[in-house]
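With one protein chain held back, the other chains of the complex are shown just where they sit.
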Amino acid sequence: MAEPKAAAGQPPAAAPSSSLPRWVRPLLRQLASVAVTLLGLMALAFFIGRMLPLDPVIAIVGEQAEKETYDMVYRQLGLDRPLWQQFLFFIRDMLSGDFGNALFTGNRVADDLKRVFPATIELATFAIMIGVGIGVPVGVLAAVYRDSPLDHSVRFIGLLGYSSPTFWLGLMGLIVFYAWLDLVGGPGRLDVSYIDMVEPVTGLLTVDALLVGEYDVFWNTLSHMILPGTILGYSSMAYISRMTRSFMLEQLGQEYVTAARVKGQSKWRVVWRHAFRNILVQLITVIALAYAFLLEGAVLTETVFAWPGFGRYLTSGILAGDMNAVLACVLIIGVIFVALNLLSDLLYRLLDPRTK
Amino acid sequence: MNQTPQLLVEDLHVRFRTPQRMVHAVRGVSFSVGREKVGIVGESGSGKSQTGRAILKLTPPNGTVSAKRLQFQELDIAGASEREMLKVRGSRISMIMQDPKYALDPVMRVGAQIAEAIPESPRTSAAEKRDKVMAMLEAVHIRNPARVHDLYPHEVSGGMGQRIMIAMMLMADPDLLIADEPTSALDVTVRMQVLAILDDLVTRRGLGLIFISHDLNLVATFCDRVLIMYAGRIVEECAAADLQNAKHPYTRGLLASLPRIGSRHQKLAVLNRDPAWLND
Partner (left out) sequence: MSDNSSTLRGWLRAEVTTSPRHAALQRFYFGWLRLKGNPLALFGLSVLLFLIVVAILAPVIAPVGFNDQSLTRRLLPPSAEHWFGTDELGRDVFSRIVWGSRITLYISCLVAIIAAPVGLAVGTTAGYFGGWTDTVLMRVNDIFLSFPGLILALAFVAALGPGIENAVIAIALTAWPPIARLARAETLTVRSSDYIAAVRIQGASPARIILKHIVPMCIPSVVVRITLNMAGIILTAAGLGFLGLGAQPPLPEWGAMLSTGRQSMLQAWWLAAIPGLAILTTSLAFNLFGDGLRDVLDPRSE
């Protein structure tokens, strides 16, 4: 092959009859695949829901209800229909966002979720900023100075990070930094005196506070967020730095790195301009995944810190045996995971010149 | 063909520390190179590649280089700091590597990579840089430089990639070029083209060339002088034309085992390694 293959814009001889751009069909295939996975998610959630030892009717009407009330609610919930019909209703409800009512709050689950989600997003975003801001540079340094004391300490700190139970770190953090040293705010998002001082516009307290210029509230919320956020960020950082190091090591062993140095480029210039740019795409995938893991870590951490977010909502739901709330949460998380995976896949395809 | 030495190597040693043991890759190698084409021939593990990298001080981190003398023109390379080497690499000594698929940055356009080799200078504008790159692309016989300039490495063929590498490494106008197996990854038909371009550029610019290869035939036809390496040592040194009169048994063995069109032998001779060669 003496000439490059993209010769003068001629279509290849065996081109399909469709005139769609080359990237559309794989994308459609992937979307179809995602749809099937989502369907499976809902099936799994439905199945889990049916496994509950609790009788959902009794949960609503109470133990002492009369038979007519019981039957009425039974029919209302559609429990008299065949299973596959119930599943279809289930899908319809999920897709339209009707998750039913949460028994332990008395509200519609959808409304509850709208309320608690921003709190978790705020925490997770804070954490991911720490994870990326520290994890990436540290991972690069560890790779460049491989097997040095710096490298070993980075790896060890990382190892501790994903061997520790995050919620335990939260407990320790509260004991040391809140109880003993009084450096940070305690459980909850705000001191009691500041609650409801700021109108929830985005639901992100930091942003909302800044929007109205209530700096006291802003700092207070920050002081409450810093401990859970840092702890979640630490576990994120452990994962991100490990992956960054691994990717960088792979690149640094490549010939083009040596070639760049032959050209007279300094070591650090080669590291950032060449090696690092080659891992960017993989890093994006890792960061998307790390964000998803954060949602998982948030579940227990929010419980420890009484953070009124999604995770605490889920655990409260579990402890109350509230099937609607639990299933809705589980499904939402599954969807987020799938969406994040899809997003990182698409970004990969978009950004890597080799896949164009 | 000027033979006043530019590069003087005396008693070069390269050692690698591995978890199992110490590997002595280059054991006391001495030679000199002027503005001529010198070939270094050896099998895998003979230390020829590491010799090349040692000259540029690009030995991998777990290796140590020592030499009684490692001098290029007026500069003492053995004692040079990294900062000083930055001024040597690319602009005074350069190296072409084996496989352009791996030696070019996959996410950077080819033109940008060549432009990177241009020494930093506030006086050169972006347009001037681009012109220089175009000129270089034409010098390596690339027919459509404007289009190739914006391609990614995976979009070019092997031969073109190697020509791009030559362009990239000669961009800063070095005096000595090290070619580390430059044609080993190419198809035979493309090989000759690339070598012709290399020969042309080296002669016209009056460069010194160190041609590292495992292919004795190739080196014998291409170079002026040949050095044979075995197990980290130079076992033979002679003019390319004189190769038939080589004295060392390893060289003779190599020559005997080369297939020749029209020879009447039924079986190819096989090299018999004498452990005594390790202690030369």
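Observations, loosely collected:
As written, the chains take the letters A and B, and residue 1 is the first residue of each chain.
Here, contacts are C-beta pairs under 8 Å (C-beta built on N, C-alpha and C of every residue); 3 or more make two chains touch, one makes a residue touch a chain.
The shown structure was predicted, so the numbers you read here are calculated from the model rather than taken from an experiment.
Note that the undisplayed chain, when the full complex is considered, contacts A.
Contact with the omitted chain, checked across A:W23, A:W168 or A:Y215, is made by A:W168.
For the chain missing from the display, the contacting residue among A:T37, A:T69, A:T125 or A:S223 is A:T37, taking the whole complex into account. Although one chain is not displayed, chain A still touches it through residues 36-37, 40-41, 43-45, 48-49, 51-53, 159-160, 162-165, 167-169, 171-172, 174-175, 179, 246, 249, 292-293, 295-296, 299-300, 303-304, 314-315, 317-319, 321, 326-327, 329-330, 333-334, 337-338, 341.
Assume only the chains that are shown with their structure count from here on.
One finds 50 Å separating the Cα centroids of chain A and chain B.
Of all residues in chain B, only 53, 56, 58, 61, 82, 86-91, 94-95, 97-99, 102-108, 116-117, 119, 148, 151-152, 154-160, 165, 168-169, 172, 190 touch chain A in the complex they form. Those residues of chain A whose C-beta lies close enough to touch chain B in the complex are 1-6, 146, 254-256, 258-267, 274, 277-278, 352-354.
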